[in-house]
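Of the protein chains in this complex, one is absent; all others appear in place.
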Amino acid sequence: MTEQPVTPAADAVVRISGVDKLFGSDSGSVTTALQGINLDIGRGEFVSLIGPSGCGKSTLLRIIGDLIQPTTGSVTVNGKLCAVARHDRDYGMVFQAPVLFDWRTVEDNVKLPLELMGWDKARRDARASEMLNLVELGEFLRHRPYQLSGGMQQRVAIARALAFEPSILLMDEPFGALDEMTRERMNQEVLRIWERTGITVVFVTHSIPEAVFLSSRVVVMSARPGRITDLIDIDLPRPRDVETREQPRYFELVTDVREALRRGGADQIEPGVDEVPEGASAERTRVEGGIG
Amino acid sequence: MTAAATTPRGMPAGSTRSARWTRRLRLYVPTIVVFIATIALWEVAVRSRALGSFPLPAPSQIIEALATNWGSGRWPLGRAAVATLFEAVGGLLIGTAAGVVVAFATARFGTARELLIPLAVGASAVPIIAFAPLMNNWFGVLNPLSKMMMVAVLVFFPVVVNVTRGLTQIEPAALELMRSYAASESTILRILRIPNALPYFFTALKIAATLSLIGAIVGEYFGGANDVLGRVVVQSASSLRFDVTWAAILLGAATGIVFYLVIVAIERMVIPWHASMRAHES
Partner (left out) sequence: MTTSVPESLAPPGTRRFRSSETPAQERMSRRRRVTLLVAFAAAILFLWEAVKWLGGVPWRYENLFGSGTDFFHDPPLRFPFATDLNLPHWWDILGALAAPVQRNQDQSLLQFLLGASFYTWREAALGFLVGALLGLLLATLFVHYGLLERAFVPYVVASQTIPIVALAPMIVFAFGPSITSVVVVATYLTFFPVTIAMIRGLRSPDPRALELMRSYAASKWQIYRHVRLPASLPYLFTALKIAATASIVGAIIGEGPGGIPDGLGRAIINFNQQYISGPEKLWGTILVSSLLGVVFFLLIVVAERFTLRNRPGAAHG
């Protein structure tokens, strides 16, 4: 499997081309977080990014979301520059922590982006309850975030991310803080929502089983400097459920991914791989290259 | 947090209003016991002259002095307490307003923030009583404003430090979320920073409430109109009427505590969602 994307360019919702990301520091040392990333993601795909800690997968996700600028290369979302896509609210984001505001009710948390977009009250109310019903938390409208369990809070975060019907959902290890059983249940939830809405999902994870269970395609990344070392199509039939996790093909694919990770150096222990080294400064970064 | 064992409104069991109140009350029993015991011991000690010449009248004498001197006589304590409270509240308002304004400016400008800590440190190192004569000279000894300014100076820095912290100490993920919504800085201020800062603001306000009474009385100590607690203390002590002196002191303390509790009550109404407001286990 090589780097050539399977989807034709015309259908690509996200096009990443020649992206590098370097973090600099005052003392002059430079860390290459990402190197030579080329990736196309098609409409309605469910793509997972998987790799060892520090391989830059979260950085890549944030580049797509225009929260970080690439050092070189270009990224387009729906044919536009990331910044434009962000202003057009083309994507919703879910982080590892739910990041709900304690001073708002569950319902008001979901309405937050809608308020910022200037929706009128009736529309906001209707959409909030629709979304909360979608994640099956309809009776918890008036609760406060701290009254809910971790898994429930993440569902609220997902409801909020979907509230304004973005075409893309970016998820950064959203279930990392949950226990295994809850995690598997949440996986099922996400798939259900994905099938209902037809949204494109870019999903960052550490967990091989999770990546294989959820995705149509798994992007395997190497340790720093982060590169895409493999693209693995997941040809498990849909809809996927508990039984899918017991299929022989599932285990084969898990093994494929594991071996791809190992080839990319995932089993080598590097000191301080987890974080950008001390002293990385706020460096000016630019997007070079043309519009994709 | 689990959603197990919920009452109909979805709140965790054992957190109904009455359950919470009885729990809280039980916590205070030792405190009340100590209070009663102290008063009793105090009364006995004074009556049996065990304390020697320490100018400590018996609680009964203090209460009597409080009652007889409340509205009339040479030292009307009721009126004095109100006047002192007036100075304290005035100073609190001035100091808090100034503090909040500076905090917003500091949160906005990073350079200001770097200056803030050393300045706050330096300011807290100034013995506040050195200001009292100065304020009296500036604003006039008899003018309540001189005492208000004492209070304002005392209250200013805790407010600035706390509110700045509240405006800037935010989970990075929350800021990323707002950036993903392409929210402007003023929107972020309105939707995220200010609600986040409210608990910190109340922390500062609680500190300020207690400081304000003390600041007012300290200011009065160096000179002021006659009908304020600080002057009553000075004058009654020099007339050796220590029962009135203690009555004034305790009245000042009680007023400070009540002021503090009022702020706590307001806090409970304004930020019921904050972690410190919810039912605790201990």
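Order of writing sets the chain letters: A and B. Residues in each chain are counted from 1.
The definition used in the following text is that a residue touches a chain if its C-beta (ideal position, glycine included) is under 8 Å from a C-beta of that chain, and two chains touch if they have at least 3 such contacts.
Worth saying up front: this structure is predicted, and the values here are computed from it rather than measured.
Q: Which of these touches the unseen chain: B:Trp42, B:Phe86 or B:Tyr221?
A: B:Tyr221
Q: I'm checking contacts with the chain that's been left out. Which of B:Gly73, B:Gly122 or B:Pro272 qualifies?
A: Considering all chains, including the one not shown, the answer is B:Gly122.
Q: Tell me where the left-out chain touches subunit B, residue by residue.
A: Counting only subunit B, the missing chain is touched by 27-28, 30-31, 33-34, 52-56, 107-108, 110-111, 114-115, 117-119, 121-122, 124-131, 133-134, 137-138, 167-172, 175, 185, 193, 210, 213-214, 217-218, 221-222, 230, 233, 237, 242, 245, 248-250, 252-253, 256-257, 260.
Following the convention adopted for this analysis, only the chains that are shown with their structure count from here on.
Q: Between subunit A and subunit B, what is the gap in Å from one C-alpha centre to the other?
A: Between these chains, centre-to-centre, one finds 47 Å.
Q: Considering the complex alone, what residue numbers of subunit B touch subunit A?
A: Going by the criterion above, the answer is residues 1-3, 10-12, 171, 173-174, 176-177, 179-183, 187, 191-192, 195, 198, 271, 273-275, 278.
Q: What part of subunit A is in contact with subunit B in the complex they form?
A: 62, 65, 67, 86-87, 89, 91-93, 95-97, 99, 101-103, 112-113, 115-116, 139-140, 142-144, 146-149, 152
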